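The complex is shown incomplete by one protein chain, all other protein chains being positioned as in the whole.
Naming follows writing order (A, B and C), and every chain is counted from residue 1.
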Amino acid sequence: MRIFRVNVERRFSDLDMLQHINNVVYNDYLQEGRIRMMRKLREDFAEPYFPQVLVRQEINYRKTLVLGPAPLVVEAWISSVGRTSYEVGLRILDDDGSLAADAISIMVCFDPDTQKPVPIPADYRAALVAAMEGD
Amino acid sequence: MRIFRVNVERRFSDLDMLQHINNVVYNDYLQEGRIRMMRKLREDFAEPYFPQVLVRQEINYRKTLVLGPAPLVVEAWISSVGRTSYEVGLRILDDDGSLAADAISIMVCFDPDTQKPVPIPADYRAALVAAMEGD
Amino acid sequence: MRIFRVNVERRFSDLDMLQHINNVVYNDYLQEGRIRMMRKLREDFAEPYFPQVLVRQEINYRKTLVLGPAPLVVEAWISSVGRTSYEVGLRILDDDGSLAADAISIMVCFDPDTQKPVPIPADYRAALVAAMEGD
Partner (left out) sequence: MRIFRVNVERRFSDLDMLQHINNVVYNDYLQEGRIRMMRKLREDFAEPYFPQVLVRQEINYRKTLVLGPAPLVVEAWISSVGRTSYEVGLRILDDDGSLAADAISIMVCFDPDTQKPVPIPADYRAALVAAMEGD
């Protein structure tokens, strides 16, 4: 399993009135991890952009995050690959390496005309399987 | 089961580059539904503020949302009540009444000094149970 | 001068760690006022969308805003119309009518190919002048 790691900087505006990073913003960090993993996968496999959409997300909040100058780390990996959908595993780590949240995102490929699910494009599917099985 | 309904307005800044309301923003809408339900529960039961935190959220994205002048509706209700935690059910409805997302949020009461879970305050627990069983 | 008034709801996520609506979010409110005024102007004058961009904004923060259930009011009006650019006047009012901020935004029409300013489309310019001079 190949793990994609990206640094994400905290912003003052990520805080809520409790002086914590708001729970909604964790989802923004997950989005950064997911999008940058996909960008990397497409770069490696020369797959052009195609329509896909997030259909389900589960997140466990493990730790309160506060503002600080050191970036967070978001880890993302491919945890399973189906015919029209695949699952992304995600973790948010604080700058001391402690777990702040774990999550899964389920992505579905679709036809923009019919809005129905379609098979994952073959090249991208191969890249997803390679990322799932590789190291 | 008492269902709390709140209107939430869309903002231009909720859109992403695909001209859809970004998946992260759905979590902001859920937060509005949850917070305004809690404000109402506290008003009704004179329970002062106490520390609680979101520990888990599951969301199913059912429909793409676009910008429009009519508000969305967020429905929130208490779906189960435990000793230290409770579960909130949530739905986001587009302005034509169609389902855009459903979700559950699990909230935990905690002691801010020890950061450990503590029993839900008795009055608030009674309000939660009444909301779960009432209409 | 025709004044366009729109209600804008506050969200929990608009707050910062000082429990105030963050200064950045005031700009989001101004954007809502500006965009909804333009939507109205286009509706009234059947002018299709054309490229324009914000090139300058000045904002005076007059009052701290806090969270509350009542919407804010954003007032927007056309304060001057040039050949390629025009100026929008804006005010944010708290729910008691008190002034929270005033601002001006300068918009420029441009050619997306050359990225150079171009004259305001004639029909839209007529609408802007009518809004500036009308009531």
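The definition used in the following text is that contacts are C-beta pairs under 8 Å (C-beta built on N, C-alpha and C of every residue); 3 or more make two chains touch, one makes a residue touch a chain.
The structure presented is a predicted model; accordingly, all values stated were derived computationally and were not measured.
The residue from C:I3, C:V53 or C:L99 that touches the chain not shown here is C:V53. Set against the missing chain, the residues A:E9, A:D44 or A:D111 yield one that touches it, A:E9. Screening B:V24, B:L41, B:I92 or B:A131 for touch with the missing chain picks out B:V24. Even with one chain removed from view, chain B keeps its contact list with that chain: residues 12-13, 15-19, 22, 24, 67. Annotation for chain C: contacts to the undisplayed chain at residues 22-24, 27-28, 31, 53-61, 64.
Taking the complete complex into account, residues 7-9, 11-13, 28, 31-32, 35-36, 39, 69 of chain A touch the chain not shown.
Everything that follows uses one rule, which is that only the chains that are shown with their structure count from here on.
With centres defined by CA atoms alone, the chain at the far end from chain A is C.
Distance from the chain A centre to the chain C centre is 35 Å, each centre being the mean of its Cα atoms. For the pair chain A and chain B, the distance between C-alpha centroids works out to 23 Å. Chain C has residues 12-13 in contact with two or more other chains.
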